[in-house]
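Heads up, one of the protein chains got dropped from this complex, but the rest are sitting where they should.
Labels A, B and C are assigned to the chains in the order they are written; within every chain, residues are numbered from 1.
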Amino acid sequence: MLDKIGIAKRIAREIKDGYYVNLGIGIPTLVANYIPQGMNVVLQSENGLLGMGPFPFEGEEDPDLINAGKQTITTVPGSAFFDSAMSFGMIRSRKVDLTILGAMEVADNGDIANWKIPGKMVKGMGGAMDLVASAKNIIVAMQHVNKANESKLLTKCTLPLTGVKCVKKIVTELAVLDVTAQGFKLLERAPGISVEQIKNATEGRLIIEGDIPEMKIE
Amino acid sequence: MLDKIGIAKRIAREIKDGYYVNLGIGIPTLVANYIPQGMNVVLQSENGLLGMGPFPFEGEEDPDLINAGKQTITTVPGSAFFDSAMSFGMIRSRKVDLTILGAMEVADNGDIANWKIPGKMVKGMGGAMDLVASAKNIIVAMQHVNKANESKLLTKCTLPLTGVKCVKKIVTELAVLDVTAQGFKLLERAPGISVEQIKNATEGRLIIEGDIPEMKIE
Amino acid sequence: MNKVVASAEEAIKDINDNATLMLGGFGLCGIPENTIAALVKKGVKGLTCISNNAGVDDFGIGLMLKTRQVKKMISSYVGENAEFERQLLSGELEVELIPQGTLATRCLASGYGMPAIFTPAGVGTEVAEGKETRKFMVDGVEKEFLMEMAFDSDFAIVKAWKADTHGNLVFRETARNFNPMMAMAGKITIAEVEEIVEAGQLDPDHIHTPGIYVHRVFKGEKYEKRIEQRTVRKK
Partner (left out) sequence: MNKVVASAEEAIKDINDNATLMLGGFGLCGIPENTIAALVKKGVKGLTCISNNAGVDDFGIGLMLKTRQVKKMISSYVGENAEFERQLLSGELEVELIPQGTLATRCLASGYGMPAIFTPAGVGTEVAEGKETRKFMVDGVEKEFLMEMAFDSDFAIVKAWKADTHGNLVFRETARNFNPMMAMAGKITIAEVEEIVEAGQLDPDHIHTPGIYVHRVFKGEKYEKRIEQRTVRKK
C-alpha cells in the first residue's frame, strides 16, 4: 500500500520533459518534490505564477509571493507573474499540459467530485472547476476507499460534481488506473496489493486485462 | 465659413478637464493642438497608448512609437502602453470620455458612414466601428456638403454604415449641431454663415429654435 | 489628471450602505487592507462583496464580517473563517460560490466591455443550474460552455504596489491576482498603494493597469501584509 509520499512519487513519473504542470492542494503539492532532477518542468500556480520554486528559507518569506494553497513560496529563473484572468485564460486554452489534483470521488466515466459534502460547511470550489473543465490531461491523487472502507471509485459519483468526464488517470494507495470509455482500467498494483484487493475496493466498472504489474517506485 | 483649423479649434472647446479622448485621423488629429494649456486631458491612441504627446523633434523619431494614423509621435509623462485587446477593452467599457472622428455622411438619427464607398477600393474600417459602437460621446468633424454641393447631413445615410444612432454632435464648416431624437438641432453658425445657408445645406431634419448665435473662436 | 486622495476615508467617502464592492486579493495576499479598515470604521452595512476569498477571522474581509457589514459574498473559496461559517449557517449571510476562473473572467468582461463570456467551468455541475449553455467546436470536438455575465459593481477596491499620480498601477508578484481585472471593472475604482510616484516615474511599458481605469489613489497608512500559511525550509 502506498502512503501519501508514495502516491506523489508515482504521479511524478507521469511528468514529461517540457511539461507545464498545475498542482492542486494536498498530495499533488508533494509531487513537486519528486520531479527528476534535470527535467525541464514549469509549475503553474493559478493565482498568477509560472515557475514556482520550493518554499523559502526561514526568514525569507515574502507575503506577496504565495501559491494557490496560500503557502509562501519562491520562484525559479524564467518565472513570470500575471493576473488571474490570464492564469485561467491559459488554463482554459489548454496550454497547461498536466493538472494533478485530489478527489473525494471519481466515477468510471471520468466524473469527479471534490468540492462539496452536503450538510457540511462548503468552502468553495476555488479553481478546481475551471481546471477540470479545461485541462487536457488530469491525474487524480486520491484514497481508493473511505474510512468506512467504502469505494470512492464509483459507477456514479454520490457527491455534487466538480466536473464531468474529465479525469484521465487515478493514482490511489492501492493502484494506478486509467479512465477509459469502458471504465477504470487497472494498470499497476501498489506494492503488496493484490488484484483481488483492488477489485474489492472498486465499485465502478473495473477492467483487468492480463497480468497487472506491481508498480516500481524508488 | 470654417476651415479645417477652425473646425478643430471649435471641437477643442468641447473637451473638458479630466477627459480621456480618442482622436481619429484627419481634422480630429488637429484638435490636439488647440486643447487649452493647463487642461488635464489624456489622449488615447487605439494602437495601445494613453498619454500621446506631439510629433517628435527631427531626428528623434522612434519606429516603435506611432499613433493609430501610423505617424511617429511622442509620449507625455504618465503615459502607459498596452496591447490592442486592452485598448479596445477600455473603448468598449466606455472609459474613453470623448471620441472625435471624421465622417462622409451622418443621418439625423445619429447613424454614421465613414468607411466605404461602393465601387471604390475599400481600405477597411480600422477601429472606427468599435469606437462608434461603444463611445459614450461622439463628435464628428465633417464637411457639411460634398463637392457637388449636396448635403452630407441626411435623413438616411446612402453609404454603408459604420455605426447606428451613435453621433452626438457635429461640427462642420458651416455649423455646430446636436443630434437629438427630433433630428439635427442647430446650435451655432460659423462666422459669416446664415441660418438660411445651413438650412439649404442640410437634407436631414433640422431644428432651429430661437436665435442661433455665431460661434466664437479665437 | 491627478487621482491622488489624502486618505482611505476620503477615498471611500461615497461608499454607502448596500453598495456592491469588488475587493482584490487572493487569500490575504494583495488585499486592500487600509480600505477595509476604513470601511469597518465607517460602518457601512448591507454590502455585497465580490472577492475571491473572505479573509480570516481577524484580518481582511473577515473584519467586515465580524461587524456584520456584509450581506452577501460572491467568492470562489471562503474556507478560513469561523465567523463566516457561523453567519452562513445561521442564514445571516448570503453566499454565492463561483469558480475562480469564472470570477476572474467576469471581472475582465466588465472591464473589457463584454456583457457575457463563455466558460466550460461548471458544466454538468450545480453551478450550471439555471444558466444558458451552448456548444462550440473546440479543436474539432464539440464542447459545452456556460454563458456567464459580466459583473456590475459600484466600487472596485484594489491594492497595488505603486501608482503614479495619474492612477497608473504596478503590482508586485502574486499580489497582482484579481486586482487588475477588478480595477478595470469598477464604476468607481479605488486603489491603495504602498508608494505614489510622480507621473513619468513609472516605465510606461511596465504599467499593469492604465490610469484610465482608476479614479482614486491613496497611499496606505501601514501594511501588515499578514501571511496565511507560512511555509519554509531550513537553510
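Keep in mind that, in the parts below, contacts are C-beta pairs under 8 Å (C-beta built on N, C-alpha and C of every residue); 3 or more make two chains touch, one makes a residue touch a chain.
Computed from a predicted model, the values in this text were never measured in an experiment.
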Visible chains that the absent chain touches, using the contact criterion stated earlier: A, B, C
Identified contact with the non-displayed chain, of B:143, B:162 or B:202: B:162
Identified contact with the non-displayed chain, of A:38, A:59, A:78 or A:119: A:78
Hidden partner interface residues of subunit A, rising order: 18, 20, 40-42, 44, 49-51, 75, 77-82, 85-86, 88-96, 134
Contact set of subunit B toward the excluded chain (per top definition): 45-49, 54-73, 81-85, 87-89, 91-92, 94, 111, 121-130, 133-134, 160-165
Missing-partner contacts on subunit C, residue numbers: 105, 112-120, 136-138, 143, 145, 149, 170-173, 176, 204-206
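Everything that follows uses one rule, which is that only the chains that are shown with their structure count from here on.
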Most extensive contact between chains (C-beta pair count): A-C
Taking each chain's C-alpha mean as its centre, the one farthest from subunit C: B
Whole-Å gap between the CA centroids of subunit A and subunit B: 56
Averaged-CA centre spacing for the pair subunit C and subunit B, given as whole angstrom: 36
